[in-house]
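Quick one: the structure is below, and I'll ask about it shortly.
This part shows subunit A:
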Amino acid sequence: MDFTNPSYLVLIVSLVVGLGGILVRVAMLLGHSAPKDPSPPRVSPFKSIVYAYTIGMLPWKKESARLHKLVYLRGVLLHLGVFTSIVLLWLSLFVDAKSLYGSVAFSPLLGLGFLAGLAAVIVRIADKNLRALNRPDDFISLILVTLIILSAFGYVLSITSREVFWGAASAVLLYLPWSKIPHVAYFFFAKNVFGIYFGRRGVMPAPKKSI
Partner candidate 1 sequence: MAEEIKANVTLNLEGLMCPMPVVRISKAIKDVVVGEVIEATATDPGVLIDIPAWARTTGNEVIKIEREGKIVHFFVRRLK
Partner candidate 2 sequence: MTPETQIKVPEDYKKKLPRDVAIALETCVRCGLCTESCHYYKSNPKSDFIPAYRAEVFRRILRKKDYSEKSLGAMSDIAFSNCTLCRRCVMTCPLGVDTGLLMREARGLAVASGTAPEILVQLADTAISRGEDIEIFREMFLENIKALEEEVRQLTGDPQAVIPVDKKGADILFVALSGAHSIIPPSILFHYAKANWTLSFFEASNYGVLIGDKDRAKRIVQRIVDEAKRLGVKEIVVGECGHAYNTLRWEAPKWFDGGFPFRVRSIIEVMAHLIQEGRLPLDKSANPEPVIYHDACNLTRNGGLLEEPRIVLRAAVKDYREMSPNRDDSYCCGGGGGIIAVPEWDSKRMEAGKPKAEQIKATGAKVVIVACDNCRIQINDLNEHYKLGINIGGITETVVKAILKAVKGS
């Protein structure tokens, strides 16, 4: 921890803004009323929540993933790249990853994550349907996270400095409260609602087929 390093200080401030932003947005979500559901469930929704987070997410279980294998793979790689960058960022707060034995092992995930991010930007511009859906935030968020992965990649390979990595991370964190990135937190709420809705009704996981 180097409080004399300005990029370190910027990063800490950005962390507070970014994480605080997510917390505020989650709190706003929780501020909405959630009426109790007294309808007697057919099946315990617990099972379907677990299902929603596990088997239900497997690519062959969702029509969308079956139809868009590449998009699904790209999404998985991009998210793996982001999570690897987060782990690296956390480590880098305490030690310089360059001096960390084996940190280079992160590079394949980061490299693939970066390519996935780049491809996603291109597809967002090229695909007619995505063009109809895009908001400016979709580009800003995507480009920023792609840059953080790229800077992490450069960092573990000792091509760029820790300060560059921190700079990219700070940019993402500062923008985060106004972006779609909090979907990382909303995801859990949406999956719960989804699991409870279809679970109570006994739709998911599907009951044993009678024929």
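Keep in mind how these were chosen: all candidates are chains of the complex that A comes from, given by their letters.
Everything that follows uses one rule, which is that a residue touches a chain if its C-beta (ideal position, glycine included) is under 8 Å from a C-beta of that chain, and two chains touch if they have at least 3 such contacts; residues count from 1.
None of these values were measured; they are calculated from a predicted model.
S.K.: Check 1 or 2 against subunit A and report the one that touches it in the complex.
M.R.: 2
S.K.: If you look only at subunit A, which of its residues touch candidate 2 in the complex?
M.R.: 25, 29-40, 42, 52, 57, 62-65, 67-68, 71-72, 75, 127-135, 138, 180, 182-183, 186-187, 189-191, 193-195, 197-198, 200-204, 206-211
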